[in-house]
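This report concerns only the one structure given below.
One protein chain is absent from this view; the other protein chains keep their places.
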Amino acid sequence: MDAKEIIARRVAREIRPGMLVNLGIGLPSLVANYVPGDSGVYFQAENGVIGLGARPPEGMAEPNLTDAGGGFVTAVPGAASIDSAMSFGLIRGGHLDMTVLGGLQVDARGYLANWTVPGRMVPGMGGAMDLVVGARRVVVAMLHTAKGECKIVPECTLPLTAERRVSLIVTELAVIEPTEAGLVLRERGPGISVDEIRAATEAPLHVAGDVPEMELGA
Amino acid sequence: MDAKEIIARRVAREIRPGMLVNLGIGLPSLVANYVPGDSGVYFQAENGVIGLGARPPEGMAEPNLTDAGGGFVTAVPGAASIDSAMSFGLIRGGHLDMTVLGGLQVDARGYLANWTVPGRMVPGMGGAMDLVVGARRVVVAMLHTAKGECKIVPECTLPLTAERRVSLIVTELAVIEPTEAGLVLRERGPGISVDEIRAATEAPLHVAGDVPEMELGA
Amino acid sequence: MKTAIRPEVAAEMIGEGSTLLVGGFMGVGSPLRLIEAIRNRGTGGLTIVCNDLCTPDRAVGTLVVSGQVRRAIVSHIGLNPVAQKKMMAGEMEIELVPQGTLVERIRAGGYGLGGVLTATGLGTPVEEGKQVVEVDGRRYLLERPIRGDFALLASHHADYAGNLAYVLTAHNFNPIMALAATTVIAEAEHIVPVGMIPPDAVKTPGVLVDHLLGRA
Partner (left out) sequence: MKTAIRPEVAAEMIGEGSTLLVGGFMGVGSPLRLIEAIRNRGTGGLTIVCNDLCTPDRAVGTLVVSGQVRRAIVSHIGLNPVAQKKMMAGEMEIELVPQGTLVERIRAGGYGLGGVLTATGLGTPVEEGKQVVEVDGRRYLLERPIRGDFALLASHHADYAGNLAYVLTAHNFNPIMALAATTVIAEAEHIVPVGMIPPDAVKTPGVLVDHLLGRA
């Protein structure tokens, strides 16, 4: 199982039946693959649909039904079309149960930076800032390191996405919960020891008692 | 022709083809009777319809289609249902070409009071404040006097509906335009002299040149 | 999937002193069976947020007559003389709000906005006690968001996913209130299977609705 699959499988277990969930582009979008089809979960795409379905079969794409990345999708029975105002009303008004987003850095305060590397990558924040401010739970799904550098740092050096403490960080090495008191190590990746996680993490980690290994489902 | 018909007929002549117009309850609602059916005017009711039509024939009322007074109405072809947010977005965003409202008092500044007599009549402002603030043109349609007291006064003694100068005052005696310089008498009622209007009006009136008699149409 | 419940079961959820956002304009688009159940149960001390207090014999007007309403936030009470009398007598607290401001305040509550900046009410009694904010040299009243414990909605169609579709002037405050309460209960004229309401006809997505009232 590769690192991304570990992360996607573990994040999927955070999703409860009936939730309204927004998945970011890239790694977070893989999470949908591990959510049971009969769970009554509704996926929202911020461009305006609740009840996002799978990619359409070859030749059956509808040009007016895409996800936030612009890719063709389908919709489940009971789906709803919404305009951008309603879409972000749902996000900002606390109606979105969970968002899963990628990260460039998360710091000891639980603050996320995930939208820009000044001078190098300035794509715009899209809906990321709204999602982090407004979603009930913000789960960061990311690799533990990028180009050898740890992404979990004492304090973000990149511009923040929001001043909000995210709910959970899931990497291939660890599940970490940001709390008032700092980052708490909750689970270990498959076959990874607490010491290995500490060694790979720049930010201080609190460890209380036994740290179980992630459960990743069937 | 009674006083109310004079007023309604004169106000109707302010309405141009293709306008979006909101008529208040009572006297203002009579104006619709004198707007040609083929004028392409759309009437808005603030409870949520654009393209308000006449009262339905006996036995053909639809309980979910009423005007802002709660009376059954019909809708013209090309009508649109809107929710209250859009309805007041149209009003407050300057999309309503004209509103015709009743008045308790209008003063020399052109300010309108039309929603409350403290201690005696406190029905609530409904949409009146929004209409006066937001409509492009605000036409006040009212009798010149009430219980022997002139309704056009130096300064409103009743609470204002808005700080905005209304566009035009139409009574059975006169058409008066509030301007930066004060109230200007534009037209006389049928068979009424300038002196009679002055005598009946508490607020100072500017009169420049000849004042024509109202045209009331066929 | 929502399970349809009986009106009296819905009424039991609503505790004394709750704040209720109630859809409808002079009773059109109001959840009449739900309101009747609340009146039958007699729950008191309610705060009602609604466009108006209707007439004494209809919709939220009946809750005023029965003495269950402690406070109302509305734009109009002109056709409910009982409400006017109770207000004058100090038996009921009534906050009168311009209609456009009322719907925007509820929207702000539901959309996570900090408030509404509006010119409506400036220079009138509505301005009293409120913060005035200047933007680009123009003055605006800062009006606070409104949220409720419950939103009680009426729609024409619902499906069992909770999606709602409204008709004609029965939309009014319903689609806005759907976002502004902790618990949302919807009463539909017709409930249809999931998939029967086209996505483009849905005006309140089912994810916002907690409970549906079963057919009459």
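The chains carry the letters A, B and C, assigned in the order they are written, with residues numbered from 1 in each.
The rule is simple: contacts are C-beta pairs under 8 Å (C-beta built on N, C-alpha and C of every residue); 3 or more make two chains touch, one makes a residue touch a chain.
Since the structure is predicted, the reported quantities are computational estimates derived from the model, not experimental observations.
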| item | value |
| --- | --- |
| Contact residue for the chain not shown (choose from A:Gly24, A:Gly78 or A:Gly127) | A:Gly127 |
| Which residue of B:Pro36, B:Gly94 or B:Pro190 touches the chain not shown here | B:Gly94 |
| Contact set of subunit B toward the excluded chain (per top definition) | 20, 40, 42, 49-51, 75, 77-82, 86, 88-90, 92-95, 133-134 |
| Contact footprint on subunit A, counting only the chain that is left out | 45-49, 62-66, 68-70, 75, 81-85, 88, 91-92, 122-130, 133-134, 159-163 |
| Interface with the unshown chain - residue positions in subunit C | 104, 108, 111-119, 133, 135-136, 138, 140, 142, 144, 165-168, 199-201 |
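One rule holds in what follows: only the chains that are shown with their structure count from here on.
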| item | value |
| --- | --- |
| Chain-level touch network, classified as line, ring, star, complete or other | line |
| Chain whose averaged C-alpha position falls nearest the assembly-wide average | C |
| Pair sharing more residue contacts (C-beta pairs) when A-C is set against B-C | B-C |
| Between subunit A and subunit B, centroid-to-centroid distance (C-alpha), Å | 55 |
| Centre-of-Cα separation between subunit C and subunit A, whole angstrom | 35 |
| Distance between chain centroids, defined by C-alpha means - subunit B, subunit C (Å) | 29 |
| Numbers and ranges of subunit A residues touching at least 2 other chains | none |
| Multi-chain contact residues (two or more partners), subunit C | 107 |
